[in-house]
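What follows is a structure written as structure tokens; I'll ask about it next.
A single protein chain has been omitted from the complex, and every remaining protein chain is retained in its original position.
Let's look at subunit A:
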């Protein structure tokens, strides 16, 4: 099994696209860095405590006005008012008053998790189908290791790749952030649920972001992997997986407004971050335990399908 994983790793490693993906991810981090560095106010431009408190109070007044005037986007304004009041009461300066630090930079870079997810999906979708496309699947299967072992070695490789890319994103963000912005004072993130405001240290919030983000793309990679085993066509596997990734969450949350059943859909549950932030789950009755259970069931279904299809199918390339 170790040797099979070594093989898959070797094949992935020597593919140019693997490195292109890593390079694009790094370019993304550098892009965020340039943006953050050029927009960073210098130390003497940062507002004093009195100044930022005044700014927030001003904002609260405006928000109240907006609420009275229109009544639209009620939740948004109520949340912002509550959060701003909490900051003033507890002397917690907002991001704009503390300046950029490695923590805020890493937090911004969680947006790149989307990009990373798409890369992991591409690798998962092609790791089986490319063998069919090139015809090498025949030489691969005419060997003592069972088909299941070969399939599993490919899955493990996808996960290793995902972990590697995550480490790259995390590491590059940390190193560049520390170099350019220093460690500074980690600011505090506020969580607003049911009219209550809670605070959470930014480092903890960051860890939750990355962890839940990982769960998200591991599930998507597993889906793409299963699709790859079933369709055996590179283009098909990538197209379906990326499409699901892009529209899945949107469609699910739209459906969730009107119905209860979408809570069993994959995309209602992949974003575990929803249980840790103000936004909350798409369907109210959902809990973290519920989502984890649903994800495990989906994972088993995907892997079961992949194994079943890969094991039973006739291996033909030319037809």
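Couple of notes before you dig in:
The criterion applied here is as follows: a residue touches a chain if its C-beta (ideal position, glycine included) is under 8 Å from a C-beta of that chain, and two chains touch if they have at least 3 such contacts; residues count from 1.
To be clear about the criterion, contacts and distances are computed from a predicted model.
The listed choices are "Formylmethanofuran--tetrahydromethanopterin formyltransferase", "Putative ABC transporter ATP-binding protein YhcH", "Bidirectional hydrogenase complex protein HoxU" or "Lipoprotein"; the UniProt protein name belonging to the chain that is not shown reads "Putative ABC transporter ATP-binding protein YhcH". Summary of contacts with the chain left out: across A:134, A:260 or A:293, the touching residue is A:134.
Within the set A:94, A:145, A:184 or A:280, the residue that contacts the chain not displayed is A:145.
Contacts to the hidden chain, counted on subunit A, fall at residues 3-4, 6-7, 10-11, 14-16, 134-136, 138-146, 314-318.
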